[in-house]
Every structure is written in C-alpha cells, then in structure tokens.
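Removed: one protein chain of the complex. Kept in place: all other protein chains.
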Amino acid sequence: MREMIVSELSLAMQEIAHGFAHFLPRLIVMLIIAFVGWVVAYLVKALLRSILHLMKFDKVSENAGASEFLQQAALPSASELVSRFAFWVAWIGVIMLGVSVLGIGGLQQHVSQFFLFLPRLLVALFIIFFGFLAASFFSRAALLAAVNANLPSPRLLSLSIRVIIVFFVVSMVFEELGLAEQTVLLAFGIAFGAGMLGLAIAFGLGGKDLAREFLEKRLAREGGHEKEEEPSPL
Amino acid sequence: MVEKVDAAWYKRAVIYQVHVRAFYDSNGDGIGDFQGLAQRLDYLRDLGIDALWLMPFFPSPLRDDGYDIADYFSVHPSYGTLDDFKSFLTAAHQRQIRVIVEMVLNHTSDQHPWFQESRSSRENPRRDWYVWSESDTRYKGTRIIFLDTEMSNWAWDPISKEYYWHRFFSHQPDLNYDNPTVREQMWEVMRFWLDLGVDGFRLDAVPYLVEREGTSCENLPETHAIIKELRARVDLDFPGRMLLAEANQWPADLRPYFGEGDEFHMAFHFPLMPRMFMGLKLEDRKPITEILQQTPEIPPSCQWALFLRNHDELTLEMVTDIERDYMYDSYALNKTMRINLGIRRRLAPLLDNDRRRIELMNGMLFSLPGTPIIYYGDEIGMGDNVNLGDRNGVRTPMQWNGGWNGGFSAADPEGLYSPLLLNPVYGFQAINVASQKRSEHSLLSWMQHIIRVRRSTAVFGAGSIEFLYPANHRVLAYVRQLGEETILVVNNLASTAQAVELDLRNYKGRIPIEMFGKNLFPRIGTLPYLLTLGPYQFFWFRLRKL
Partner (left out) sequence: MPEESLLTDDFIRQLMNVGEVDLLVGLPTHNNAETVGTVVQAIQTGILKNFTRERAVILNVDGGSKDTTCDVVTASSISDIRRAYNTHALRTLPAISVRYGSSPSSETALHTILAAADLVRAKACAVISPESVTIEPEWVSRLLHPIYREHYDYVAPLYRRPKFDGILVTNLIYPMTRAIYGQSVREPYPSEFGFSGDFGNQFLLSHNWRDEHGQFGTELEMFLNAAGSGLKITQSFLGTKGRAENRSDDLVAAMRRTVGVLFLSMDANFERWSADMSRHTGLAANPEYEIISDSSRVNRKRLKQMFSDGVSQLDSVLRSILSPSTVGSLHQIAALDEESFRYPADLWARTVYEFAASHHHSVMSRDHIVQALVPLYRGRALTFMVENRNSSAMEIENSIENLCGEFEQLRPYLLDAWNDGKRGSHA
C-alpha cells in the first residue's frame, strides 16, 4: 500500500515537475513580456503626458470643470490621470497579447473581447470628456445670460442645464459601453420627459408673469415706453 | 457763282472766322489785305470750309479792332479798296466759298461823320441819330459790358454839352433806333453790301439796339421788331442770304432772336462754349448736357452757331460765380490772361497744346447740333500773346511758314500790325501751315479730314440729337439722326481710359461703322453696348441697318 502511494506520489510529482517544466518557459516568457510591456507602457505614459502638457490639456479640463471635480475627489490632475490610464491600458494590452500568443487556453476569447472593448471604452471616455466640457460651457453660458438678462434663479437654470447635459452624456456612455442599455435609455427618457413636462407646467403657470414681462420688453420696443431705462452705453 | 437758291446752306456749312488784317499781307505794308486774303482762298478751299466770316474791315480809327466803324460804305485803306473787296468776293464765290461780313448796327465810331454832325450842335438834323441825355441817370441799372475800362454807359460830350449813350467803349456811341431814319439808313448799309454779293451778315451787339427806362435795355420787344423788319427785307430782296446774331445771352433769352423763323437765321450759342471747356477740366459731361437740356427748340429753318474760340475773350458772363472761379483757376491762373469776365487765350494754349484735347474739342464742335465756326489759326494750333493789350493777343498774324515774318508779310517785322509769336512752342517756326501741310498726321491734316467726314453726311448740320446718359459721367454720348441716317457720337472727357456701357436697345441690330477708319464694330444687341475709350478719345459711328 505504501509503495503504491509513494509511487503515485512520485508519479504525480513527476507529472507536476513535468508540467511545471513545460509551463516555466512560458511563464518566464510571460514575465519578460510583462516587463517589456511595462517599459512600453511607461514610455507611452511619458509621451502622452508631454503631449497633453503641450496641448495645455489641464487648462482645457479646468475649463470643463473637470479639474475641480478631480480635486474634490482627491484625484491627480487630468493629464496625469489620462497618462496613467494610458499606462495601464497599454500594459494590460501587452500582457493580454502575451497571454494570447502563449496560447493559454480559455483566455483567448477574453483577450479578444478585451481588445474589442477597448475602442468603445475610448469613445466612451471621449464622450465623457467632451460632454463635461459642453456641460460646463453651456451651463456657464446660461448662467451669464440669465444674470445679464436679470432673470430669476440663474444658478438654478445653470445647474439644470448642467444636470441635463451630464445626464444625457452618461446615458450615451452607458449605451456606448453596452451596460444596461435599455434600462438606462428608458430611465433617461422618463426623467427627461418628466423634467420637461414639469418645467413646462412650472413656466406655464408659475412663470406666466415673467413670460409676459419678457415678451412685453421685447415687443414694446417699437412703441414708447415710460419705464426708466439705462442710458445708452455707447 | 454760288447757288443762291439753297436757302438752308448755313445748316450744313463749316464757317471760318478771319480778320483780313491778320491773314495775309500782299503789299508788304505789314497789314493783311483783301488781295492777300484772295490769294489764300485756295488754302481755305482745301481746308474744306464753306463760308468765311470777315471781321470788320470798314474805315475805322481802330480803337476797338474795327468795331468802331467810321464809314459803312467803304473798306479801310489798310486792307485795300472796295474793288479789292469785290475781286475777293468773286474769287471766293468761284471756289464755292460764301462770305459773311460783320455788321455793327448798334453803334458807330465817334469819328463817324454822322456822330461828328450829331454832336456838333443840339439842333443838328442828325442830333437824334444817337441817344443824348442831359443827365447820366437815365436807364439806371443797365449793366456795363466792358467792365475793365468803362465806368458808365453814359459819356459826356464837351462839344454839345450833353451825355451820349454807349453800351461799349465810350468812343462807340449807340445809334438811336427809335429814329426811323436811322433804321432806314442801316438798311441801306446792309443793302449796299448785299448788292455786292455778300452772303450774309454777322450782326454785332443786337440785344442793345433799343433802350427803355426801367428795363435792362437788352432784348426788348422793340429790338425784335426791328430785326423782324430787317429780316423781311432781306428775304424779299435777297433770298438765301443769312443773318447771324451776336447776342451773349442765356439760351432761353436767345430763343426770341429766332422769332418764328422770321428773325435771325442763326445765333451763337454762347453759354455752351465755356461749358465745353469746363466739362473737359472737370472730366464730367454735366455742364454740357445741362446747358443743352436748357436750350430750347428753335424753328426748323434756324441754326445754332457753335464755336470754341473767337476774336474776343472766352466769355464767362453766362456762368455762375463758382463756375467762373473754377474756370479762372483752371485756365487762367495768371491774371494777365483775364479780361472783362473772360479769358483772352487761344484754343491750343487753353488746352496746354495737348493734341488729344484739341481733337476732342473739335470733335464735339463738329458733332453737336449747330454750325461750327473755326477761328483762324486754330486749325494749325496757333498760340497767343497775353502781353498784348485788350484782346489782341488772340489776333496775331497767321503763320504760313517758318520764314520771314512767318510768311505773313514781306514788311519789316517791326512794321507788322502786331508782333508775331516767337516762342519755341507756338512761334511761327514751330507752328505754321507749310510744315503741317507736309505731314498727313499734322493737326491741319486732321482738321481737313474731320471736316471731310462731317461733310459726308447732312446729319450733323440738320439732324436731331438725343443724349444717352451712360452711368459713366465722364463720357458724353449722343445720337444724331436725320431721316434714316443715324450717327452715334461718344466722347471721353477724361484724361484716363474709360469703359462705358451704352443703352442702345433702340438701335438693336444695327452695325456701328466707325466713320474715320470705316471699320466695323460689333453689332448692337439687347445688352448694354460696352465701349472702351482712350484718354480724350471720341468715336463717330454710323449705325448701319443691314
């Protein structure tokens, strides 16, 4: 009995050693690939960081309001974030390549899915970036216009616009990434529609005086107006 | 013998104004004469003119260049005898050249026997042949014509101790046309010359014949009545003879002098002339078209006399003050050149001796409605001498060649009636007939050519005129029409090349044929007709219907 166990054990050990000996070169190759990948990724990160610095990317993201958001979240600056993200994507990508080349079964499919996913991820990131930029721009534009037109609650208006745009952007991102598409779309649709309806009712009922005043101001320019007016600035 | 039945000859004529004294001296006394003029008739025939207008050649003290007549029935001895005149007249008629003589009806010289008698005493039978007054306050407000020399229209006669009326120089007393004897006598004067065979009169100073208190003493109805009477007599006894009025008035005021075709046959269009010079300087046709727009229709048998220059100053009486100042600054910056509200310069110096401008002005002269009158010497581009007194600077001897006295006279140069021009630009050695005859590109040759072209059609003399008003105001364009014949005239008044689009839709389908070179131009269609003209260039197009 003991000889059987020892023999099975040594057979197993032999198999393991054999397997290991078969696997070890691949592992070493894998590690080499990983190392090379790290170097490549590091270069990509450095290059990207320089490019973004030249493009004044941080300034742009500041305009977008992203910098503020990142600061609050105790995250590094936008260009740093993007560089680091590029680093990880590059490194993981190289590793994935290595894995597929090594023919480790079962993983190939995931690898190809990863690479198929990458472009969509990039697009989604673009959408987020420009979406936030647009949200910031338009919300600020609305704020300034409302303030200068002496409309009530300019901040609320500005915020509403920002929220709407962000919401819209997020929906697009989810759709792009293919995550809970239907749910998100539906939710967006309902929320947007409800919001618009609410605003219409609110404006229609609550804001009718303001609307009237606004229209009067616009149309009454032809006739004489007795109200005080600012003297012409020019 | 010239055909006298051709009653409307003056509408097709080109007239040449000359002073016999200035043209050619045949006897070496330094003064031109009728024999000399006769000897030069071939030149005038070759030039292509149809009629001569002679400046006054009557006996005269010559204090106003012969306009102060001392004897109406004779010839000044300096110019020859009456027989010389008759010979000259015959020779002119033989060459189909008509002769118009100057006739000063309004006044005589104070040396005229009539005036000598009239002033001798208040009881003299000829006393009221002139206008006498005890005071100089009659006809107050009447303008003075010779502003530079006369202070008043009245002059004191120390002999009969009264004032006598004179619209011109004080040595030119006005005849009294309220006196029927005077009127009869003046008709006798005219008849004398008509009997000799002259073809017409240029009647000087006609607006001033009659005076009336409380008026401007110009253009009065009584004056017109006198003219009508004279005209009726001329038509009756001498059909085909022509009466040309010298009346420096606005076109509307000139119109009455044509009557209903029963007063003057022709009248000078004085207001047009300075405006042609103005339009040229402004590079804008506006002065020209506006005065012609204001020019009234005249009876079909009548004709305007057009001219660029004459023996008098370029008169600026009929322009506004702004226009006068502009003309002075443009053409007579040197004050010596100015006299009596005018400019005493010849054509060529006025145009800076610019051949192109001289041609353009002559082109307009020959194509605008009227009979053109060429002032002697302008056909060769003679210059002037502003240092001679009065208007004598434009009355210097004709320059025939580059030799002795410019070929004018065999006399000593110091003995000439007037100094010759000597400067290198206009002097007789530079500008003369002989040298210009040698070149087919000289001004003289060109003038002969343009006269020939004008005579090739009756349109210019007798046709209607319709102004085109192209948007380019530097271009003066008009259409002359007579019957089926149509001529398009386009003048570039600018010193720079111009493009102009003409609305010729009414002449659609016609082919323009340029009249000097006889070349075809593109057919007229419905689109605006584009022409480009060089500086001061003009075109005459015959619009052929084929």
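Per-chain numbering from 1; labels A and B assigned in written order.
In this section, a contact is a pair of C-beta atoms (placed from the backbone, for glycine too) under 8 Å apart; a residue touches a chain by one contact, two chains touch by 3 or more.
Quick caveat, the model's predicted, so the values are computed rather than measured.
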Worksheet, complete the sentence: Of the candidates A:Leu43, A:Leu122 or A:Ala145, the residue in contact with the absent chain is A:Ala145
Worksheet item: Which positions on chain B touch the chain that was left off?
Response: 278, 282-287, 289-290, 293, 320, 322-323, 326, 469-474, 494, 496, 498-501
Practice prompt. Write the list of chain A residues that the hidden chain touches.
Written response: 59, 62-63, 137, 140-141, 143-148, 150, 154-155, 221-224, 227-234
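The rule is simple: only the chains that are shown with their structure count from here on.
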Worksheet item: Counting in whole Å, what is the centre-to-centre distance of chain A and chain B, each centre being its mean C-alpha position?
Response: 98
